[in-house]
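I am attaching a structure below and will ask some questions about it afterwards.
Apart from one protein chain that is not included, each protein chain of the complex appears where it belongs.
Going by the order they are written in, the chains are A, B and C; count residues from 1 in each one.
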Amino acid sequence: MRELISTFKNLPRHFKTALQNLIRNNVMSFSSIFAVTITLAMIGIVGLVAFNVQDISSSIEDEISIYVKLDRTIDDAQAEAVGTQILALDNIANVEYSSKSAELDRLIESQGEAGAALFESYREDNPLGAAYTVTVTNPDLIGQTAQKITAIEDVNTVDYGGDSTTDLIKTLNTVRNGGTIFVVALGVIALFMIANTVKITIDTRKTEISIMRMVGASNWYIRIPFMLEGMLIGLVGAILPCVMLFYGYDYIYKITNGMVVTQMLSLVEPGAVIVQLVQALVGLGAGVGIIGSFISIRRYLKF
Amino acid sequence: MRELISTFKNLPRHFKTALQNLIRNNVMSFSSIFAVTITLAMIGIVGLVAFNVQDISSSIEDEISIYVKLDRTIDDAQAEAVGTQILALDNIANVEYSSKSAELDRLIESQGEAGAALFESYREDNPLGAAYTVTVTNPDLIGQTAQKITAIEDVNTVDYGGDSTTDLIKTLNTVRNGGTIFVVALGVIALFMIANTVKITIDTRKTEISIMRMVGASNWYIRIPFMLEGMLIGLVGAILPCVMLFYGYDYIYKITNGMVVTQMLSLVEPGAVIVQLVQALVGLGAGVGIIGSFISIRRYLKF
Amino acid sequence: MIRLENVSKTYNRGIRALNNVSLTIDSGEFVYVIGTTGSGKSTFIKLLYREIKPTTGIVEVVGLDVAKIPNRKVPYFRRNIGVVFQDFRLLPTKTVFENVAYALEVIDTPRHEIRKQVRQTLDLVGLGEKINAFPHELSGGQQQRVAIARAIVNNPKLLIADEPTGNLDPDTSVEIIELLEKINQSGTTVLVVTHDREVVQSNKKRTIVIDNGYIDSDTSTGGYGI
Partner (left out) sequence: MIRLENVSKTYNRGIRALNNVSLTIDSGEFVYVIGTTGSGKSTFIKLLYREIKPTTGIVEVVGLDVAKIPNRKVPYFRRNIGVVFQDFRLLPTKTVFENVAYALEVIDTPRHEIRKQVRQTLDLVGLGEKINAFPHELSGGQQQRVAIARAIVNNPKLLIADEPTGNLDPDTSVEIIELLEKINQSGTTVLVVTHDREVVQSNKKRTIVIDNGYIDSDTSTGGYGI
């Protein structure tokens, strides 16, 4: 208790000590900061890529829809009724109507140059039914939803791409989950890296620590400056990666107009994402620095 | 020269020294080896993922094809002539013929349940032309190839998905190039990481180095054991990641039967890839260890 | 102040540095410890401030059984003791002033107090003008005097000095010994390990002679001086 009060009272002095050590051990400090910098840069880059992969995969999912063909014998009111019933189901995001003649247009168009010659004659007595294009909120359940729609009266066929779409969705999920695991794994590795660097930095100063204890410094009195030093190393090490991410991504976003080659690979807007990432990096750097110091110094506070 | 001869003559002794130092500085050595281990593990994982992404993206490209519809008035011989002309073009990998009636089957099938009712009547006087499905060797040039096919007589329409396919191809290229840049960047970062660790390890022994010079040890005599030690750190650090990759990937490949969820995401076969990766990791670990030591020790051989 | 009871210290590989040592040193005493090199003098005093623990026997200092102090409490225990180490042990990244001040900072001395006392003590050991130098910028004797200053700056109850004059010329040595005596007169118990025959002979004090890990003689218990 007395120790704790003394610790807080001495915070300014500890901070000064931490800063001094950082400057006076310049070679070592530089190496540690460098290690933190490249580790955080790595986390930053991987994080950004992951964000974008997530984003792209959701936008691909957004394009997935169920194509519902209605019986061609029903009238407009009945067709509308089907639309209402679909909307009433779970997992429906949006429903778009396409009339009989719009469907014929589509068919003709799909047959290319020959289309008009082939099918224009059907215009009078359209053999096609009207259709709905249905988008869902949770693509994982698209199969079930399609089945429910099939059960609705006056619905002729329901098409969502079947297995190939479920496969695509599963694939996207795998990519996303794999990506998350990958980022987390890299993150953990990187944090070990920082903690290890801090550990080495402290190892080189074990004599110093033992001298401090010899002279009567309590464990917290010794620990705090080291932890603050770890924090400073983390913070200073975070500067470059943060600046790089902030301006670098902005720059890439600007010169590509927000897309990589095509609309299909559109980039996440810089703003919020970058701010989040920067916060994460600064937090990680400082946090791991502090905790790493705390843990590493432990073994030297025993003699 | 004399120095060089002496160096080689003393290699066994230097090796013993390196090994001794590794063991006697156990805490420091452990930290360095740990740093190398996690760095190489990272490179290994990223490398494997990259290999698989490359592989998957090429197999997606393999599926891309040009759909060539022929005039419906031509006879079989003429159709065959078109096929020969297509095959004569550059960039053609494969050409597959689909007769008029096969085309009608396809149309009927595409219209679902209503298809037969709608189009079966056409069977007698088929309004559709025969078609070729053409796959290309270099998807990047698919647009040009399609254009050349269009110019062939008796070809009615040519469809390769137009912009959306070119977009897909560009996207895949971007993913591949981006992936390569990403892997290389991470690799470089990781190597800096190892070199930095070796540097820290040597920094902590600058007094030792200066004592050696005081006692008359030539620069090479001092340097060699440090370089060997760096190599050992690299080699020992590579063991775990290599074992992990070797058995880990094999395991994943076995339990997934070589595919992640769907055929679309099939995994590269373990064998050769893993052997290459392991070689790369071992080489990197040892190489960076040696070179890192060489460079780091430089500044301490001056006093 | 100090009580050893049948204390032995065996290092690993079976090196017996101290054998069955028993002695008592009272508060306020001034004691010399002498003996040939490697006889166990440093081992003896390392036991007192708990750099090492005895293999067998009991070491009691300022009323505490030293071996039983929990690790966490050791620094508090050490605040009672000022130690001049044979190998100085200065903090390499701190200046002379900061090294000496550190012993006061850890016991929460107010800043102006620290400044005053550190300056005074450094003047006392004759290092007034080296106040901002780093240890590696000092000569051997100067480093030794910084170590002395640090040991005495917080007025410890017990002052232990391992060869405090080993790197000093005879004149400076005499000054330092006189300083230690002055500190002793103000009530501090002082224990000095030394090889300096002149020092021991010119100041007739209690002298403990250690030889090969045994107490060879102790003038207070009827042994013989050199």
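Going forward, contacts are C-beta pairs under 8 Å (C-beta built on N, C-alpha and C of every residue); 3 or more make two chains touch, one makes a residue touch a chain.
Since the structure is predicted, the reported quantities are computational estimates derived from the model, not experimental observations.
Note that the undisplayed chain, when the full complex is considered, contacts B, C. Looking at B:Leu141, B:Ala217 or B:Ala280, the residue that reaches the missing chain in the full complex is B:Ala217.
Interface note: of B:Gln20, B:Ser101, B:Thr137 or B:Thr150, the residue touching the hidden chain in the full complex is B:Gln20. By the touch definition given at the top, subunit C reaches the unshown chain through residues 11, 13, 15, 34-38, 41-42, 86-87, 133, 137-142, 145, 162-163, 166-173, 195, 197-198. Seen across the whole complex, the unshown chain contacts subunit B at 6, 9-10, 13, 20-21, 24-25, 207-208, 211-219, 221, 301-303.
Convention: only the chains that are shown with their structure count from here on.
The touch graph of the protein chains shown is a line. Centroid distances built from C-alpha atoms place B farthest away from subunit C. Here the chain at the heart of the shown protein, by mean C-alpha position, is A.
Centre-to-centre, using mean CA coordinates, subunit B is 66 Å away from subunit C. In terms of their C-alpha centroids, the spacing between subunit A and subunit C amounts to 61 Å. Centre-to-centre spacing of subunit A and subunit B amounts to 23 Å, using the average Cα coordinate of each chain.
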